[in-house]
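The complex is shown incomplete by one protein chain, all other protein chains being positioned as in the whole.
Each chain carries a letter (A, B and C) given by its place in the written order, and its residues are counted from 1.
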Amino acid sequence: MRDAVQDEIIEQFGGLEWLDRYSLLISFGRELEPMDEKFRTEENSIGGCQSKAWVRAYEVDGRLMFNADSEAMITRGIISLLLKVVNNRSPREILDLDLYFLDEIGLKSNLSPARADGLASIIRRIRELAEGEVN
Amino acid sequence: MRDAVQDEIIEQFGGLEWLDRYSLLISFGRELEPMDEKFRTEENSIGGCQSKAWVRAYEVDGRLMFNADSEAMITRGIISLLLKVVNNRSPREILDLDLYFLDEIGLKSNLSPARADGLASIIRRIRELAEGEVN
Amino acid sequence: MTDYSKDYSKDFPILEKEIYGKRLVYLDNAATSQKPDSVIRTLSEFYRSDNSNIHRGVHYLSEISSERYEKARAKVSDFIGADDPGEVTFTAGTTDSINQVACSLKPILEGNEVLISGVEHHSNIVPWQLAGAKLRAIPMDEDCNLLPDSIEITDRTKMIAISHASNVLGSVNPVKEITEIAKEHDVPVLVDAAQSIQHLPIDVRDIGCDFLAFSGHKMYAATGVGVLYTSERFSDIMPSRGGGGMIDRVTLERTTYLKPPLRFEAGTPHIAGAISIGAAIDYMQNIGMDHIRKREHEVYSYAREKLLGTDGVTVYGNTDLMCGSISFNLDEIHHYDTGLILDKLGIAVRTGHHCAQPLMRTLGTEGTVRASFALYNTKEDADRLLEGMEKVRMMYA
Partner (left out) sequence: MTDYSKDYSKDFPILEKEIYGKRLVYLDNAATSQKPDSVIRTLSEFYRSDNSNIHRGVHYLSEISSERYEKARAKVSDFIGADDPGEVTFTAGTTDSINQVACSLKPILEGNEVLISGVEHHSNIVPWQLAGAKLRAIPMDEDCNLLPDSIEITDRTKMIAISHASNVLGSVNPVKEITEIAKEHDVPVLVDAAQSIQHLPIDVRDIGCDFLAFSGHKMYAATGVGVLYTSERFSDIMPSRGGGGMIDRVTLERTTYLKPPLRFEAGTPHIAGAISIGAAIDYMQNIGMDHIRKREHEVYSYAREKLLGTDGVTVYGNTDLMCGSISFNLDEIHHYDTGLILDKLGIAVRTGHHCAQPLMRTLGTEGTVRASFALYNTKEDADRLLEGMEKVRMMYA
């Protein structure tokens, strides 16, 4: 199912060259609210990426809000997009989400578990956190 | 340097097909005097071959006589040729010998240390035994 | 209807070769199999266009190599019916796989007992000895078939390590019965599948083993690569080797390790080799493992019956389910002589103890002639072998 937030991202990235896509990701990364030092714990950290990353979630009125961060700016940019898409949804909705925008803006290969940025692990963590809230 | 015993062997094998060469080796093998059980000791045995083999030497009037055996008949045949060539020579002569007949009758590859018949080890042992007598 | 007459040898470039002017009849498959063109091309194309080190690479080639490597792992996982690719570790071969298990479990094995069988390959004997375990063999009948009912498990039995198929006799061992007995005593079972993975469909869940080991080079893939399946139950055992790629955090004082499979893959793995196993599985699955088994069985039984029907030939071993190897001797003729003459007739067999000295002692021989079959062998190959043996006998008559 198409989804407005993802479609908007796809439009923003549409037709851009690689370096321009990265420039855009860098500016998204810069806009991302840094995670508070106190949440950068072992528990919230994500293994399997070259740059350290952290994810946490909290509930607001039955909807999940995520807070995530990374040391690398491009990864921050991707995280920023990801949060736009998953934030403020019910756990069920998050689990049902098809993150097609990643493929369409050329980040599909980042979903491979072998990738150094650990995007696959971040998404897995987001799903796990949503799953924990479903029941 | 050419040597009469070796040249005679080469002449015998000259022009034969592989199977005929093996038939000839088998008949030489059958003629080889078996080594007395009491000499088939650990000390006289040769490592590195698939069929067990033994070599020993004794001196008669400053000349070396070899006695060798193997469980496999074709190896016995090769041994038999080898002994015809090396027997009854001075240790010095043995060390100086160029065993060209092996190459010329097509057994050169048997001289490789990787060969299962251990011919290379048998020849090495013969040389070691001769060397032990030189000084 | 499956077509048993298809000539798969066309897929294997080396089989076009003539040896001493005769078409090569390759019957040394238990030592190593030949490689189909598709596997050889996969290897060279990998080096020509994708080669890179894997894991954590930020660049394009590294991504491709990593993905191809992990895809090969997933393929192996499916091929053996593992629950998860994380249970599949690439090693250097069967011997390496077994040594890794023996080394990891050394603290438990040392001074205790490992149950093996009397038909084991040295690679499933010596690693346990090096780990300090005592070895005891499961009793066998006079055809060297294991008697699972006679298995005696004591408090000191810490492992049962059994070959799925004997590399000498070709007999398939009752591994499933053995794992069932082992489970009652909570003793782990390692299955050495070096001689079965290329012949029989294998399902680790069905077998119920905790470890499964095999080699790429015997299943139509490259040399220097193998597999160790480690059931999730043992995912937290200590790695036996340390190095790059398997650690979480290293200090000079203390190191923590990743989870399997990376935990068990220290250093740069045989990337091209792993990918070649994937290609070999594709090749076999295209034909179908059931088809391979049936086809091989036809040729194998044909050869075996002919040998049994030949005077002056001793054939070793005998059971219902057999595959791969047939061992025999010609009366009064040393196995080495037989092998040497067969070679000059273009027929490649192996002779000697086949790295199974304890079995040789049981058989009462120093060695055997072993003809071992693969999917490309035909009844014609078997006939060439039998003709060759006739020739050997004539030469000794």
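Note that in this section contacts are C-beta pairs under 8 Å (C-beta built on N, C-alpha and C of every residue); 3 or more make two chains touch, one makes a residue touch a chain.
Keep in mind the model is a prediction, meaning the values are calculated, not measured.
Looking at A:I9, A:M35, A:V55 or A:A72, which makes contact with the chain not pictured?
Only one of A:I9, A:M35, A:V55 or A:A72 touches the chain omitted from view, namely A:A72.
Per the definition of touch given earlier, which of C:R56, C:K71, C:K259 or C:R293 contacts the omitted chain?
Reading the full complex, the residue touching the unseen chain is C:R56.
Determine and list the chain C residues touching the chain excluded from the picture.
Looking at chain C, the ones touching the missing chain are residues 13-14, 17, 19-20, 24, 26, 28, 31-32, 34-35, 39-41, 43-44, 47-53, 56-62, 92-96, 98-99, 103, 116, 121-123, 125-127, 129-130, 135-137, 215, 217, 222-225, 238-247, 249-255, 266-273, 336, 339-340, 342-343, 347-352, 355, 357-358, 361.
Under the stated touch rule, tell me which residues of chain A contact the chain that is not displayed.
18-19, 22-23, 26, 50-52, 71-75, 116-117
Touching the absent chain: which residues on chain B qualify?
47, 50, 109, 112-116
Please note the rule applied: only the chains that are shown with their structure count from here on.
Suppose each chain is reduced to the average of its Cα coordinates; what separation in Å results between chain B and chain C?
Chain centres of chain B and chain C, defined by C-alpha means, are spaced 38 Å apart.
So, what's the distance in Å between the C-alpha centres of chain B and chain A?
Roughly 77 Å separates the two chain centres.
Give the residues of chain C touching no fewer than two other chains, as numbers and ranges.
Chain C, residues with two or more chain partners: not present.
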